[in-house]
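Attaching a single structure in structure tokens format; questions to follow.
For this depiction, one protein chain was excluded, whereas all remaining protein chains were kept in their positions.
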Amino acid sequence: MRSFSFNAGVLGELHKRAGVILALVLLVVVASFLSDRFLTVPNLMNVLRQVSIVGILALGMTFVILTAGIDLSVGSILGLSVVIFAGFVDQTSVPLAIALGLGAGVLVGTVNGLGVAYAGIPPFIMTLGTLSFARGLSFIYTGGTPVPILDEGFFFIGNGSLLGVPIPSIILIVSLFVCAAVLTFTPFGRSIYGLGSNEDAARLSGVPVNRYKVAVYAISGFFAGLAGLVYSSQLSIGTPIAGQGYELDAIAAVVVGGTSLFGGKGSVFGTFIGTLIIGILANILNLNGVDPFVQQLFKGALIVTAVFIMGRSMRAR
Amino acid sequence: MRSFSFNAGVLGELHKRAGVILALVLLVVVASFLSDRFLTVPNLMNVLRQVSIVGILALGMTFVILTAGIDLSVGSILGLSVVIFAGFVDQTSVPLAIALGLGAGVLVGTVNGLGVAYAGIPPFIMTLGTLSFARGLSFIYTGGTPVPILDEGFFFIGNGSLLGVPIPSIILIVSLFVCAAVLTFTPFGRSIYGLGSNEDAARLSGVPVNRYKVAVYAISGFFAGLAGLVYSSQLSIGTPIAGQGYELDAIAAVVVGGTSLFGGKGSVFGTFIGTLIIGILANILNLNGVDPFVQQLFKGALIVTAVFIMGRSMRAR
Amino acid sequence: GQERLPVSGKTCEELTAFYETLPFTDRLPLDAGPVEIDGEVRDITIGFSQTAFNHPWRVSMLESLQAEACRHENVSLIVLDGNVDVAKQNNDIRDLIARGVDAVVMSPVESAALVPAARAVMAEGLPLIVLDRDVPTEKTLFIGQSNVTMGEQVARRMVEDLEGSGKIVVITGLQGSSPAVDRDRGMRNVLADYPEIEVLAVGDGQWIREPAVPIMEDFLTAYPEIDAVFSHAEESSWGAQLAISRAGRCEDGILHYTFDGSNAGFEAVANGTFQADGNYTPFIADVGLRAALYQLMGMEIPEAADYDLPGKTLVLPDSPVVTPENAAEWAGLGWGDFAPTPNPCR
Partner (left out) sequence: MDQTGTPMLSARGLTKRFAANVVLDGVDFDLLPGEVHAIVGENGAGKSTFIKLLSGIYQPDGGEMRLEGAPASFRGPQDSMGRGVIVIHQELSLAPHLSVEENIFLGHFPRRFGVIDRRHMREEATRLLQRLLVDIPPATRAGDLSIAQQQMVEIAKALSHDARVLILDEPTAVLDSDRAELLFKVMETLKAEGIGIVFISHHLEEIFRIADRVTVLRDGKVTGTADVADVDQEWLVRHMVGRGFSFERVAQDLSDRETVLVCEGLASPGRFADVSFTLARGEILGIAGLVGAGRSEIARALVGTLPVSSGKVTLEGRAARFSNPRAAARAGLYYLTEDRKAEGILPNRPVRENATIANLKAFLRNGLLSRRAENRFIADYTRQLDIRMAGPGVEIRNLSGGNQQKVLLARALSVRPKVLVLDEPTRGVDIGAKQEIYSFIRQLVDEGMSILLISSEMEEILRLSDRILVMRQGRIAATLQHSEADEASIMRAAALG
């Protein structure tokens, strides 16, 4: 590994991610043997659209996990933003609805961050609390009944395509590159790695640890809101149970993508590949009509195996 | 705190747990103002029985968290053992069914432990994998249909009383004292604290770290099986979805009880009190007929507040 | 064959025997044997996207589907589990399209949310049969019953038994899920006319037994007088009954009104444990599959009728709520082959 480390740029990145890329390539090869439909453009576009919601959540989650934190509330934040979108799109205007929905995500995320950074509550607990709280809010707001969305323009966000690429996938990929740029090229991003690697050292080096922690949870909340936008526009409905359990899928994508739960190590590209791995697995099992109960076995086994295969980096602790 | 640390035994224990005990007392006082039915013997016995399933899970979870691990699979292990009990009680004999159900719990727990200790897979991921896997097994075993249990003796385990105390509560309390004794008085128990406190130190001191890690996950699996025994005998039914999401309740009980997610710090008595706090909250909300949506807000807020109130100890990281 | 089918784990042999007991085999009749399309017998693959397999009612629906498929050796099924997640179900249906199935049968998690998926199926020119919960968009056929009217029927029976006044507690299905919402709405529609009936408290039974027990225990503690439990699921009613017996309140004569329509539930009505059971049959998927095959064979679906949503519907006779009066004639005609839980008060 050493000989490459001078090699900045793409090659270095590829090399660092070799394990997870290998896993992806392996899966693609196996998948294309298992189904001749797998490697068709429509199916690959399908996969890309299918992974967009969890993929977006996982991007935000990557920031949090890089700081050695965790955000269990993303599924509930998604649900909250979904019902807000649904409640406002048809009543007011699409831009206002979007602003409110994303704003709610940032708000709950900020509360998480304040609790973690300033009240010293462990991230697992703080976000477990908001998981329950935000879900409760969605239920109260809707009275438990799903709110249909009729606006056609809004529907287009989730279901339209540009140049044959589904818009949700474009949102995911643009977000990916923005996140990668922030993490690689800004002092903030770099400090996130430092803070995750050794919080005390980062603090002594002058990193505004608390503020940055608030920021990462706010970012995670923002992306949960963005995922909610994709969700509600794709499905034209604001259901208060939206996103239940997605936090575990998002965390799995991040970790399968090679980011360490102990912080300081990983990348959003890895997370994207992790998302694809999980998405392709689900796709190929569906294409082959594997018994849904048996699919659960595969899913469980895949997460563990993927982390094991490329795992050296996480065993470091 | 120093001046008390000589004081082993009850007084020391009380002092160390002052925060969480205070929280419990506060809650009891508030609860008895909110409902005159709260402080009645039948209601308190109810609470004690109601908390028994999560309480038993939380005991096993305490072992795992003391080693700085986490076990997300306990809900699924509970589900697996529940369907095994249901599948064998009426077909074979109660003792055989119990042995098989508990054995399955220990087995899955052992797999968790082997993955964490020897394959170096982070506990969060390993147990997330078995969460999915064990749940899949329960579904496959039952074909998705609950299996009724008709045996009267088995029913008694979950619903009978001894001297007015429900048997599930007796199981919980006996387990509590056994766990406390193991953690306090045996080399294994103290080593668990050491290993959670500083794994490298424990390894260098000759603690068989890997074997003990396997053991704590096996213990957690065992208690998940035991909770499954209480579940299935109380409800006379083996449903494959039993225990879904219980892992978060169990973790919440452990952490509200003052055990640190970073390992090395905490006790099963704390966990028991944490369990009671959460159980009493649910009880008092139900007694007052609080809307289930609003209950979620309370639950979220309680977890965070409880950890904050008594939190100094966990902010240590 | 002896091969065990996915999810249900049953063999075709078992399912063929079971087929004889299904209630609607006379609708859209279709002979056993290979299905010919344009005079040729080729493999036909039908995709089935189920809400989730987390409840035996859903498994029973699948069994009725599998039983029909077993009658035609060239018809095979791909069965997917929506996991109570509209986004996942949406994805699943697109995977079915990618897989190149000949028709899609789906039972949506949430009606409005599956519109895009439904449109995608129709855009491919595939027959789309929607079961149980409708989608407000174009489709080949919808088959289902209304949870709202069923909620009304059960509530009306309760009002009759209580003679228009009393105190009740409600244990809902999983909060936010559409049958829970609809059954509740049906009940509220009826109770609006009976101000003397007081809803003391509402708890979330999540369709299952375990959460209903502590909820009911706490309700029993809080309210010395409860006349009836209105529960959205038989399972939750069993949980409530357990709580009643443990609280020593068997003598109170608390009445149970519930839903699901399982054979075990009917037996419990017959022996007096439940007063009414909303007869919500899952055995509509065989009809759905036949409708899809009709469509593939280029046949008209005889009884398809227009209704207030896009597409057509097949109206099935309303199954009456099962009460002590008609419980005997319904014995064995419900779903599920498991025994009822013994009433702990006896």
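Note that the chains take the letters A, B and C in the order they are written out, and that residue 1 is the start of every chain.
Operating definition for what follows: a contact is a pair of C-beta atoms (placed from the backbone, for glycine too) under 8 Å apart; a residue touches a chain by one contact, two chains touch by 3 or more.
Remember, it's a predicted structure, so these values are computed and weren't measured experimentally.
Asker: Among the chains you can see, which ones touch the chain that has been omitted?
Answerer: Within the full complex, the chain not displayed touches A, B.
Asker: Could you tell which one of B:Gly160, B:Pro208 or B:Gly289 touches the chain left off the display?
Answerer: Answer from the full complex: B:Pro208 touches the omitted chain.
Asker: Among B:Ser32, B:Ser161 or B:Ser197, choose the residue that contacts the chain missing from this document, as touch is defined above.
Answerer: Only one of B:Ser32, B:Ser161 or B:Ser197 touches the chain omitted from view, namely B:Ser197.
Asker: State which residues belonging to chain B touch the missing partner chain.
Answerer: 2, 5-6, 8, 185-187, 190-191, 193-198, 200-208, 264-265
Asker: In the complete complex, which positions of chain A touch the hidden chain?
Answerer: 1-2, 4-6, 8, 12, 181, 184-187, 190-191, 193-194, 197-198, 200-208, 260, 264-265, 316
By our rule, only the chains that are shown with their structure count from here on.
Asker: By raw count of C-beta pairs in contact, what's the busiest chain pair here?
Answerer: Summing C-beta contacts for every pairing gives the maximum at A-B.
Asker: Measuring centre to centre with CA averages, how many angstrom lie between chain A and chain C?
Answerer: 34
Asker: Can you compute the centre-to-centre distance for chain A and chain B, using the mean CA position of each chain? Integer Å is fine.
Answerer: Spacing between the chain centres: roughly 30 Å.
Asker: Where in chain B do residues touch two or more other chains at once?
Answerer: Expected reply: 139-140, 144, 293.
Asker: Could you list the positions in chain C whose residues touch two or more of the other chains?
Answerer: Touching at least two other chains: 7, 53, 175.
Asker: Would you pull the chain A residues touching chain C in the complex into a rising list?
Answerer: 35, 37, 40, 42-43, 46, 49-50, 53, 139, 142, 144-146, 148-149, 155, 158-159, 231, 234-237, 239-242, 244-245, 282-283, 286-287, 289, 291-295
Asker: Residues of chain C touching chain B in their complex?
Answerer: 7-10, 53-56, 58-59, 172, 175, 200-204, 208-210, 213-215, 217-219, 221-222, 235, 238-239, 242, 246-247, 264, 336, 338-342, 344
Asker: Touching chain B in the complex: which residues of chain A?
Answerer: Contact set of chain A toward chain B: 72, 115, 119-122, 124-126, 128-137, 139-140, 144, 248, 251-252, 255, 261-262, 291, 293-297, 299-301, 303-304, 307-308, 311, 314-315.
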